[in-house]
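Please read through the structure below; I'll follow up with questions.
A single protein chain has been removed from this complex, and every other one stays in its place.
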Amino acid sequence: MKKVGIIAVEQTKFEAARVESGFSDLVFETSGPAVKKAGLTRDDIDQIVTASQDFWDGRTISNFAVSEACGSYLKPESKVAMDAAMAVFYGLARILSGAYKTGLVTTHCKMSQGPQNVIYNAVFDPMYQRQLGLDFVNAHAFQARAYMEKYGVGPEQWAEVTVKNKKNALKNPKAMDGRELTIDDVMNSPMLADPIKELDCMPVSDGSATIIMAEEETAKKLCDKPVWIKGFATYMDNYYFGDRDLAEVGALEKSAKRAYKMAGITDPKKEIDVVELTEFFSYQEPMWAEGLGLCDRGKGGDLIKDNISTQDGSLPINASGGVLAGNPHTVAGMVRVIEACNQLTGDAGEYQKDGAKTAVVQSTTGPCGQSQCVMVLSTD
Amino acid sequence: MSDKNKNVEKKIARDIKYRALLEFKYSAGKHASYFFQQLRDNKKLMASKCPKCEKAYVPPRPACPECFEANSEWIEAGPQGTLVGFTVVEFPFLDPTTGKTKEVPYGYGFIILDGTATKFAHFLDETDLNKLEAGMRVEPIFEEERSGNFADIKYFRKIADSE
Partner (left out) sequence: MGRKVAIVGTGQTKHKARHSDMNIVELINQAVNRCLENAELTINDIDAILIGNMEHFEGINLSDMWASDASGALGRCGMKITTGGSTGTSLSSAAYYYTASGLFDTVLCVGWQKQNEGDTTAGLVSATDPIWERASFAGAFGTFGGAATQYMMETGLTPEDAAKVAVKNKRHGRLNPYAHLHLDISVDDVLRSPMLAYPIRMLDLCPASEGACAMIMTHEDNVKKVTDKPAWISASVCRHDSAFTGDPPFFLDLRTLRSAAKEAYATADIKDPMKDLDIIELYEPVTWAELSFLEALGIGEGGKVGELLAQGVTSIEGSLPVNLSGGVLCTNPIGATAMCRVAEAAIQIRGEGGERQANHKVNTALATGYGGNWWSDLLILKSSL
């Protein structure tokens, strides 16, 4: 298969509420600089893929609002209504089809603007689940408990994740919520839906992110160090919680297997240098790490203790601070891609992992990780 | 079994009613905030202008669609303009600012404010189709008490001496 490279990335500083900025302001804040960074003008961008959610935006056809901000005037644009990593996948497919040489992928979300509980509750079907009052937190509490009971990874180990990621974020100027916390701070934070506590959850945040991609020759011409998308896979799991074992991560395991195969990775524990994954809740970091084959099942809780997933560990996970440090829904997966690119191009500043060559990115859409996607990025 | 019970048995639940209250607080954004401030305080309609192609846009916005440059300049648009498309709405329609259906008929038009490249959609005071035509010169009528939003312009109307 032909190669496609990421040649420029840009993200906003994430904040709890970007009250002064509309959707188009937010998008242009990253799309404009990304195009310039790539050494291109709008004329050179062959196609655009956006990622946004009509429910979060409170707007039908949410890409409508960001038309000129994403540069789509008289250009082919399409909107992926999932996490933005899936939009990267579509941008990749469009280039691999041979129809286009370059692409801009952008995403935005302002979690601060809408009624979060209603938006979350609307994910559940109106016949059987909504009346249960399911929202994001209590739905995921089912999964956290299932994971804890089946694999023995529990609240104290999740608390370590929060402590680690918020601390990591202190070195990331784009992160919203970097701070020093103790395990006790997390354990003593208010219980929201047992076993999930306030400091186990992602904070509400606003922001946008953009990447520019190009096929091999164009990428090499424009960029000293393109980041190649070597593997990509996505799978969908069951919707009804009763239909699947919530402690299992089947869709993630399948995605990882296929993406690794495409990228020629046979031993993920050894061949990967950095990982950025989408942990909306602290319990998900060890759970997704297990699904990605970075450790054995049930051993995700030891990654911090063994100094593996820490910022200076052998396999840093979310050295950027991750979603727990504040990335909105939909944008979260794109920020993972950007952070992985920064690590591979040596642009990760104070949290750079020396000599990082291969990165794995994971993102998810839907309740309890229903849809999963895995991407392998490399400078080779 | 009584007749009453039979009826209950026959009735199958076909619809599940669900009412979600989706209330949003949209950021106006930098450009709209300035536009509405100028509208409220000075009865001015401000357009954002592209420094490269020099087109001016109402509604103002951060980027030029064609050049992808930041619209870093402001000009005063109109406030007079030319009516280029219109209709008279006769079918009751939901007004999202009040949640009520809007009284019909009402005039609705697309107006190119002088000095701008785009059409601005707003109400017209005229509901007689025979008195509306494309190319007609129109002007905005402002509310006396303005609060800095879209409704500060009551409507556009024909400029009296524009025969």
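Every chain is named by a letter (A and B) in the order it is written, and numbering of its residues begins at 1.
The rule is short, and it goes like this: a contact is a pair of C-beta atoms (placed from the backbone, for glycine too) under 8 Å apart; a residue touches a chain by one contact, two chains touch by 3 or more.
Predicted, not measured: the structure shown is a model, and the values here were computed from it.
Engineer: With the missing chain put back, one of A:138, A:189, A:314 or A:370 would touch it. Which one?
Structural biologist: A:370
Engineer: For subunit B, enumerate the residues touching the unshown chain of the complex.
Structural biologist: 14-15, 18, 20, 24, 26, 28-29, 32, 57, 59, 61, 65, 84-91, 93-97, 106, 108-110, 118-123, 129, 133-134, 149-151
Engineer: Touching the absent chain: which residues on subunit A qualify?
Structural biologist: On the subunit A side, contact with the omitted chain comes from 1, 22, 24, 53-55, 58-61, 63-69, 72-82, 86, 89-90, 92-99, 119-120, 122-127, 232-239, 243, 254, 365-367, 370-371.
Going forward, only the chains that are shown with their structure count from here on.
Engineer: So in the complex, the part of subunit A that touches subunit B is made up of which residues?
Structural biologist: Listed in rising order, the residues of subunit A that touch subunit B are 18-25, 28, 32, 35, 41-42, 55, 58, 67-69, 71, 73, 110, 113-115, 118-119, 121-122, 126-127, 130.
Engineer: In their complex, what parts of subunit B are in touch with subunit A?
Structural biologist: 16, 18, 20-33, 61-68, 70
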